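Reviewing the structure listed below.
All protein chains but one are shown in place.
After this line comes chain A, so read on.
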Amino acid sequence: MTYLHSIGEYFLMLKGVFGRMTKASVLRNLIFKEINELIMGSLGIVAFLSFFIGAVVAIQTALNLNNPLIPKSLVAYAARQSVILEFAPTFISIIMAGKVGSFITSSIGSMRVTEQIDALEVMGINSKNYLIFPKITAMLTYPFVIAISMFLGIAGAYCAAVFGGFVTSDQFLTGLQDDFNGFHLTYAFIKTFLFAFILATVPAYHGYYMKGGALEVGEASTTSFVWTSVVLIVTNYAVTQLLLS
């Protein structure tokens, strides 16, 4: 029953988010601020992780290719497929659930604890729209982060595979283009958009409806990370089943 109540409350929150809109000029500034905090602020860690994940995938694949009948270019093929299909969109989103999700929950939760949300409501401002809508809009730029992640992941794989002496540059580039299916990119970006929405709204829900004090803000952030990850994984499964199987 508690879960059903929470799900209902989440959708009611979404209805409120798209309800009475905040003044456009104020909203525009909030969106830019959120893009800066949520997206630009995450580029460093995303770039770092993507590069090294791509590198590790390449090394692992290369080390497991013992059969001389399997072409070395498979290292690039495997790196490309894993990075585009899963590592960039899903793995990075889980990382973002920890970074961006916790930030969203704790910032909204702190506002709840310190009565700043009540202050907005008393002033006649739709607090759900004011606080959550800019985050959802900012997260629409999240696919750019994933695109960067894909590029750097493959770049990392190239560096590890070529400079590590596992394959030649030509072999890597051949494997990278081998049997390329454009729809895999479409699939990756469709799920990235869905993940972006989840990353903005599930943590916002946990922050907005939290009760208690500073300790509960911390608990809400942890719960938010767990539930955001769960929803991401389930959505990933559903989208994969629908689009790829």
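What we mean here is this: a contact is a pair of C-beta atoms (placed from the backbone, for glycine too) under 8 Å apart; a residue touches a chain by one contact, two chains touch by 3 or more; residues count from 1.
Definition applied: contacts and distances are computed from a predicted model.
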**Q.** From "Rod shape-determining protein MreD", "Formate dehydrogenase iron-sulfur subunit", "ABC transporter ATP-binding protein" or "Cytochrome bc1 complex cytochrome b subunit", the hidden chain's UniProt protein name
**A.** "ABC transporter ATP-binding protein"
Q | Listed residues A:Gly124, A:Gly165 or A:Gly182, member touching the removed chain | A | A:Gly124
Q.
If I consider the whole complex, including the chain that's not displayed, which of A:Thr114, A:Thr168 or A:Thr222 touches that chain?
A. A:Thr114
(Q) To test your reading of the contact rule: which positions on chain A touch the chain that is missing from view? (A) 22-23, 26, 110-111, 114-116, 118-119, 121-125
